[in-house]
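Okay, so here's the structure we're looking at.
Yeah, one chain of the complex is gone here, protein chain that is, but the others are all in their spots.
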Amino acid sequence: MDEPQHVNISGMVNGSRFESEVEPRLLLSDFLRHDLQLTGTHVGCEHGVCGACTVLLDGLAVRSCLMFAVQADGRNLTTVEGLAGDELHPIQTAFHEAHGLQCGFCTPGILMSLVPFLRDNPDPDEQQIREALSANLCRCTGYQNIVAAVQLAAKKMRA
Amino acid sequence: MLIESEFLFSASRERVYEGLQSPEILAKALPGTERLELLEDGRYEGEMVVSVGPVTAARFQVSVELVDLVEPESFTMIVGGKGKLGFVEGRADIRLEDRGDECLMIYRADLGIGGRVASVGQRLLDSVGKAMSQRGLKAVNKMLQ
Partner (left out) sequence: MTTTGTIGSLIGESAPRNEDHRLLTGDALFVDDVHLDGMLHVAFVRSDYAHGYLRHVDLSEARAHLGVIAVYAADDLGDYWAPGPLLVPPPPIERCEFRSATQVPLAKDKVRHVGEAIVMIVAESRYVAEDAAALVEVHIDPLPPVATTEGALADGAARIHEQFDSNEAAHVVQEKGDYEAAAAGAAHRIRRRFKMDRGASAPMENRGIVANWDEQGGELTVWDTTQAPIPIRNGLARMLGLPERQVRVIAPFIGGGFGPKIMMFYPEEVLLPWAAMQLKRPVKWIEDRQESFFATTQEREQIHDAELAVDAEGRILGVSDSFLCDTGAYNPYGLTIPINSQCTLLGPYAVPNYWSEFRLVFTNKPTVTPVRGAGRQHGVFVMERLLDLAASELGIDRAEIRRRNYLPPDAFPHDHEILYQDFAPLVYDSGNYEPALDKALEMIGWDQFKSELRPAYEAEGRSVGIGIVSYVEGTGVGPYEGARVTIQTDGRVCVTTGVGTQGQGHFTSFAQLVAGPLGVTAADVDVITGDTAKFNWGTGTFASRGAVVAGNACHAAALAVREKVLMTAAAALGADHEELEIADGSVHVRDAPDRAISLGDLASLANPLRGAVKPGTEPGLEATAYFGPEHGTTASGVHAMVLEVDRETATLNILRYVVVHDCGTVINPMIVEGQIHGGVAHGIGNSFYEQLVFDEGAQLMNASFMDYLLPTATDVPHIETAHVTTPSPLNPLGIKGVGEAGAIPVAALFAQALEDALGSDVGEILEMPLSPNLLFKLLHGD
């Protein structure tokens, strides 16, 4: 059995540069979590349905479990660890204030999905919020307080 | 999984009956079959690769046994396929109707499927199953000319 081949990749994640040698078949979610030790991104299904693995690739929300690490070569990634600056991001604060999380496992994926959503929809109504959230599964909250958190986040970000 | 269909061969019934028992032609009937040998005890064994588009989905060890042979009208194929993605087992009842220069094959395959191919492959099985059988039979038809 031959040694597996490796490919050099490099790019940016949360504002810092990464450089690594990876197998072509390494999933981006595994690369982030285990090679870069950014364990905030979670893996819920590995088939692209639950959304827990959502990260931003050049500002767009993507399922990292459906991508290979080599596809991130030369790209700009943002994970949940990159949301807060010196203070929490308004989305994070809103989730805390509105009790928008319980076990927290789906939360990073939802937060990252919301970043481009709120950027493009600064004043969404409940129906639009629920539709945007329908790409992320949550088993704990019944979504109600997540919706409230998004409304609160939108308000904070418009202020 | 049940596959019930028909196929019209441009060959006589006798020709079809005989042809379907040769390993080369049988192998054509199951697309993706890389190897099919007739063993001494009358069974066939070989290897099959199932692809969906450009992706090779699975490699299966295949065994086929022909039973209840009523020349030239009908027979039953007992099929077994095992691979890392699961297994397929079942029987296909085959009836051949004389249409002069042509032969109508009516077949009914009842397959039990297990393993990964069953638990996540459902949406593929129906369409792949049908496509495969039609494709295979067209190839056989060509060979019988």
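Note that the chains take the letters A and B in the order they are written out, and that residue 1 is the start of every chain.
Just so we're on the same page, a residue touches a chain if its C-beta (ideal position, glycine included) is under 8 Å from a C-beta of that chain, and two chains touch if they have at least 3 such contacts.
Since the model is a prediction, treat every value here as computed from it, not as a measurement.
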Going by the contact rule already stated, which one of A:80, A:118 or A:154 would touch the omitted chain in the full complex? A:80
In the complete assembly, which of A:6, A:99 or A:158 touches the absent chain? A:99
Residue by residue, what part of chain B touches the chain that was omitted? 84, 86-87, 89, 112-116, 118-120, 122-123
Across the whole complex, list the residues on chain A that are touched by the chain not included here. 1, 3, 23, 25-26, 33-34, 37-47, 49-50, 52, 79-81, 83-84, 88, 92, 95-97, 99, 101-108, 111, 126, 129-131, 133-147
